[in-house]
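Report on the structure given below.
Yeah, one chain of the complex is gone here, protein chain that is, but the others are all in their spots.
For chain A:
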Amino acid sequence: MGKKYENVFELLIETTVYKKKPGRNRHDPTQRFVNPAPSKRKEPLTYDISRRPSNSVEEEPKRNKNKLVSLPSLQAIKQEASQFKMLTVSVKWQKKVFEGIEIDVSLPPYVFKAQLYDLTGVPPERQKIMVKGGLLKDDADWSSIGVKDGQKLMMMGTADEIVKAPEKAIVFAEDLPEEEQATNLNKLPRLVAVLQYTSRHTLSVCSGYSAGLVNLGNTCYMNSTVQCLKSVPELKSALSNYSLAGRSNDVDQTSHMLTVATRELFGDLDRSVNAVSPTQFWMVLRKKFPQFSQLQNGMHMQQDAEECWTQLLYTLSQSLKAPTSSEDSDAVKALFGVNLRSRVHCQESGEESSETESVYSLKCHISHEVNHLHEGLKHGLKGELEKTSPALGRTAVYLKESLIDSLPRYLTVQFVRFFWKRETNQKAKILRKVDYPLELDIYDLCSEELRKKLEAPRQKLRDEEGKKLGLQTKSSSKDGDVKMTDAEAPSNESGESSTAAQQEGTVSKTPFTWMIVCASSSEKGTHMTGIYDLVSVLTHKGRSADSGHYVAWVKQESGKWIQYDDSYPSVQREEDITKLSGGGDWHMAYIIMYKARFVSM
């Protein structure tokens, strides 16, 4: 009920407005509407439409009734309207309905359109008003159109921008000259193929990593080995320095050929965009090491990547030995060699001896207790061996404990996943999960002397990292009171404190002069720290040693990890690299290589 009264009240106001200024408003509508400036818009329209709230639209019929019944004054107005031949119509525009619009029949429809312009903002020339199957013309006569009082009209029109053709005409494939059409068609599938290729393997040219290697038939062990070794720039430059002239006499012909083939292959890989076929290298390798030519059902057999790795390195170390034949100048050894000092101790006799040896890789033995690389390494450095005891005069069990005496630039770790199962006469694989870190600290595997040597550089490294950390916190928070507790921590296992993200840039990467880089010559500028960063992983996937698939995962200088699956290189995320630790059917690390972190003093 309340609403009804409200309406009545509203009407009363309306009528008063009506009465106040009937003359000005109603006898000269042209004045109001012909030139409707926006500022003018509100004022003259107050009495009819614009001030009516939209929600009252539905009430309209009721209101009309009210008008007739209870408000005689309105009736009078209606009569007045008929005197001036006023028609009241409603106009539907878009989803809105404008009710009670009055038409002065004596004036041309253009005036009516101007009225509508006020309401809708659509310029009269863009208005299309539909009256019973026809359009309202600007100069038509109302009487001939036959619009009735209370009729519904419909208006179409917008103030939208008129569509224009784009300035640059679109070229259609059909319009191209015939040859181009043909190429367009032919290009299509190829382009798509390339795109698909890129989407999966991201084209090597664009992303700055080298090409893959074609699998020549079970040669994934070789491919992955080559990809891993190729990631050692020092080895590459050593190879590039190698020449026939520098060849020492004690290197045999096949080793020489293999060295050259390796050099060529590395070069090809850097130059090529598409996958390289390592045919030459493969032939030479087989010549040098006939065991790799074993056939099975007419196919070359799957081989052990570790064997390939070791043999190749050994050959290279032989041929890359400087003619001076001094130990230190053995490039390969300088890069990969690990000197171990072992204490051999016999518990029975109590005799003790020490020996040194040089190996190219550390072994990570996997037993039930081993869950982490560190444990495996420790395990690998301890061993029991039986040998004739001169004191006892019989074979006795000796305990051998080795410690690292000198550190390599690249530390290679082999997971001893394959072993010969005696009972079944089979090579078996240990699938156990062994975690390895992206950053390895082998301080506690080092001998006393080496540890001493490492103290100072490690301190320096910690300082640098601490500074970096400190600086960072300072820049982020103003108080600057943050203590560099990390740096001062005396713990030996401090390696974990620094995060991988910070290592870049802080560690000085000195320009390489490989001649002077040995653990022993560390006084000159750069120093080992005993901390290593993971650079490549060679994985094996499959249940046994003679089957499955080898893949190399190599970190690029840009910090990106690339998976080399034979001829397909693909980008990987760093966090996925540590997931190669075994324990399932996924790729699992077999040989991993760490790069030493240096610090300049």
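Convention: a residue touches a chain if its C-beta (ideal position, glycine included) is under 8 Å from a C-beta of that chain, and two chains touch if they have at least 3 such contacts; residues count from 1.
Criterion: contacts and distances are computed from a predicted model.
This complex has a chain not shown, and the name its UniProt record holds, of "TMED3 protein", "26S proteasome non-ATPase regulatory subunit 2 homolog", "BOS complex subunit NCLN" or "BHLH domain-containing protein", is "26S proteasome non-ATPase regulatory subunit 2 homolog". Listed residues A:Glu174, A:Glu369 or A:Glu575: the one in touch with the omitted chain is A:Glu174. When the full complex is taken into account, the listed residue touching the unshown chain is A:Val131, out of A:Met86, A:Ile103, A:Leu116 or A:Val131. Where chain A meets the omitted chain, the residues involved are 92, 94-95, 126, 128, 130-135, 152-154, 156-158, 160-166, 170-176, 184-185, 187-189, 191-193.
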